[in-house]
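Worksheet: one structure, shown below.
Shown here: the complex without one of its protein chains, the others still in place.
For chain A:
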Amino acid sequence: MALPRHLKNGLTPLEIEFLAENELIEIEAAIDTRTDLELLSGTLPALKPLRTNKVPLWMAISLKKKHKCNIRVPDWMTVEALTRMLNEEQSVDMFSPLPYHYMEIAQILLENAMDDIPSADATRTLLKDLREARQSKARAGVDALGLTYIQMDNIGLMEINEIRPFFTKAFFEIQKLKPAAVGGINNNNMDNDLYDYDYGGGSMDGRYNAGGQGNSSLLADFDGKASYSSSTVPESSRFHSTQGSRMN
């Protein structure tokens, strides 16, 4: 594909933000729509004032900009919840269970609905701290590279996307460096796997397997083709290596 490299690597942050806008969020509408709302993704019950309605984030933002609703901050985005999460993040080795789109939702809300968030500044600081703690954990994942896959539960889509180009490339390079007996990946397979990610937010619970959707096939390759030697040179024509035995 003749795409520029920053597009080849997966999704751009803006595309991820777009995906996150489909998440449902609670709002207190100031208008009465009377009829149910027919959307492409399904039907939403009619908005009623003084009642909480669940609508997609994009709609909430659009209504907010017209001053027709107040957005309810999600449970995980309150200062108490974030403080608890940050403590957990710093004490446990695992990623703490934040929503798959937490970075995007937080960013959108902080930008568009500051007045609905009690103590927005504290929230912002906590989110930054959380992100940094998680980033250092992702960095520690580099050590785990080189096995058949790495598992990072509860990591967000934006975070996956940040480390994806680096990790996938490094992963395949390490596989190439493995001794032939272990069984390398043949090249065609590698190209397919690189672009075979499950980008959809729905089914993934933030699980990142290097190799993504193609992971099962990757593993199958290691078992099935263990006898496949990565070298394309037949055994008979292997050379002998010598150390300075050059005879003149």
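Basically, a contact is a pair of C-beta atoms (placed from the backbone, for glycine too) under 8 Å apart; a residue touches a chain by one contact, two chains touch by 3 or more; residues count from 1.
The definition used in the following text is that contacts and distances are computed from a predicted model.
Undergrad: What protein name does the UniProt record of the undisplayed chain give, "Ubiquinone biosynthesis protein", "DNA replication complex GINS protein PSF3", "Origin recognition complex subunit 1" or "ATP synthase subunit gamma"?
TA: Listed in its UniProt record, the absent chain's protein name reads "DNA replication complex GINS protein PSF3".
Undergrad: Write down which of A:80, A:93 or A:143 is the residue touching the left-out chain.
TA: Per the contact definition at the top, the residue touching the missing chain is A:143.
Undergrad: Identify the residue among A:83, A:107, A:125 or A:148 that touches the chain left out of the display.
TA: Going through A:83, A:107, A:125 or A:148 one by one, A:107 is the residue touching the chain not shown.
Undergrad: So that we can see where the missing chain sits, which residues of chain A does it touch?
TA: For chain A, the residues touching the absent chain are 5-6, 9, 12-14, 17, 107, 111, 135, 139, 142-143, 145-146, 158, 161-166, 169-170, 173-174, 176-180, 187, 230-234, 236-247.
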